[in-house]
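In this view, the complex is presented without one of its protein chains, the others remaining in place.
Chains here go by letter, A and B, matching the order in which they are written, and residues are numbered from 1 within each.
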Amino acid sequence: MNHIVAVEQFERLWVEQLFVEAERMRSVFRAEPVLPRYILATLFYEPSTRTRLSFESAMLRLGGQVISTENAREFSSAIKGESVEDTVRIIAGYADAIVIRHHEQGAAMRAAAVSPVPIINGGDGPGEHPTQALLDFYTIWSELGQLDDLTVALVGDLRFGRAARSLALLFRLTQRSELIFVSPEAVPMGADVRRALDAAGVRYRDERDLGKALAVSDVVYQTRIQKERFATQDEYRQARGIYTIDRQSLDLLPARAIIMHPLPRVDEIAPEVDADPRAAYFRQARNGVYVRMALLAQLLAPSNG
Amino acid sequence: MNHIVAVEQFERLWVEQLFVEAERMRSVFRAEPVLPRYILATLFYEPSTRTRLSFESAMLRLGGQVISTENAREFSSAIKGESVEDTVRIIAGYADAIVIRHHEQGAAMRAAAVSPVPIINGGDGPGEHPTQALLDFYTIWSELGQLDDLTVALVGDLRFGRAARSLALLFRLTQRSELIFVSPEAVPMGADVRRALDAAGVRYRDERDLGKALAVSDVVYQTRIQKERFATQDEYRQARGIYTIDRQSLDLLPARAIIMHPLPRVDEIAPEVDADPRAAYFRQARNGVYVRMALLAQLLAPSNG
Partner (left out) sequence: MNHIVAVEQFERLWVEQLFVEAERMRSVFRAEPVLPRYILATLFYEPSTRTRLSFESAMLRLGGQVISTENAREFSSAIKGESVEDTVRIIAGYADAIVIRHHEQGAAMRAAAVSPVPIINGGDGPGEHPTQALLDFYTIWSELGQLDDLTVALVGDLRFGRAARSLALLFRLTQRSELIFVSPEAVPMGADVRRALDAAGVRYRDERDLGKALAVSDVVYQTRIQKERFATQDEYRQARGIYTIDRQSLDLLPARAIIMHPLPRVDEIAPEVDADPRAAYFRQARNGVYVRMALLAQLLAPSNG
């Protein structure tokens, strides 16, 4: 595997091996400088500080280095008419791997098609964000010790929420899972994801009552309702208020369950939840570094070359 | 000491030990990579290139690494409604220490309250900028060999000038000092600082005649008059012209005195002053690196852990 573009390319065995390596990265953290003077380019056409800093931290922990731009739009197509392909060919001359973040779906795939160095999709518009999906999946594996036989409630904006969509698709790699979709009416899980789950034999159902979903879930994956998705301020406020997780929710949730969130959150998880050991979202954010360390080491380390 | 938030937290002994260490950093400069693959995050909600680059240089000289954002506003409260607390919790998963610069007073304190890694306040709006105060204080110690028995003229905007205010407060750690406040009428030293000096037994007085202040000073701390502080263009022009340091000022100044300035300057120090050995402001800027090296080593180096 040379490029990381879409969750569709992941296989169960590869994922598990990556997670074992990520677990090792967590334990050693900055122990082995396996990528001395290797350079990762973070080529961001739109800012995403969280994704960028997580990748940069991972690369630096491995003993590598980083070159970075959040202004890729300013020196490319938009301004001077340069194609993503040309830009990637040039940056590939400066770096050993490229994380690309782009506002257009398919940009990462186009980059991968011409790049002599590994391309990692750091989010391409409404498309994919495969390393977010990996770190979410890793968090489940790491917190619960299993990927199969799980009941997972996906909550919030399931229509536009890229993270929830990608995680749902990853469950095609599991056995005997059940997904519960808990979303405001305006933003249900898309038919494309449902079809993909059907084809893979993954069970799923919609549930309007968050409490009922909480009571039977091993994982609650809460997401943010994004204002800009709604036609009117009123619809937004309505959708936003429906499914929030607070102290009362904790009483309903099984003792060994975990609460996840791709972050940032607004008010869909109350701060009072943070101290509960089941609140896994800050650990989840931190897991991004371990998973990306494992990924970069696999793509770049000489022994793997 | 785990967080560096306010000058109020500094004690004389700690400061002197830090300065000895900073002096050692000056002499070795890049001799010992004591922080290999340690990561400093510079989390800037408003740009302050000088402060950021000085911290980054310090971290890199120590063998550490840096992840950086000047766009923190774009991925936080302002845009998506995330709190500073949440952002800091996440970045703390990526880095071993965080320098935070924020437009709101108290932000650094809020960050420190939730952060599992050391927080360093890189300026919080009209609040504090404690490492600027430390490097100023270090410059006096380094240039003059003493912190006590000094007469210090603070010149310019003493009302809004954060640097002059913080430096004045640091003189509470000294003996037998006298502060002379030389400011346009519109921007005098605040009553809060005066009260704090009173409580600590530090002598101070106002002086309208810069020449008289120069003649008796060991340290002249000049500051910039900021246009945006004045109601009318006219008031600004008037205030700005009153207290400038030029070749004539040098004749009045004692031979062993030094001239400092937090920089940037506009025209409050004439370029003709730069070549005078008493012009310490560029050395002062450079001292920021040594002081921050000492600080980062103390907060992070394993032997101090």
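In the analysis below, a residue touches a chain if its C-beta (ideal position, glycine included) is under 8 Å from a C-beta of that chain, and two chains touch if they have at least 3 such contacts.
Fair warning: this is a prediction, and the values are worked out from it, not measured in the lab.
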Of the candidates A:38, A:138 or A:171, the residue in contact with the absent chain is A:38
On chain A, residues whose C-beta touches the chain left out of the figure: 36-39, 41, 65, 67, 69, 71-72, 74-76, 80-82, 86-87, 89-91, 93-95
On chain B, the omitted chain is touched by residues 30, 33, 47-50, 52-54, 56-57, 60-61, 63, 66, 70, 224, 263-267, 282, 285-286, 288-289
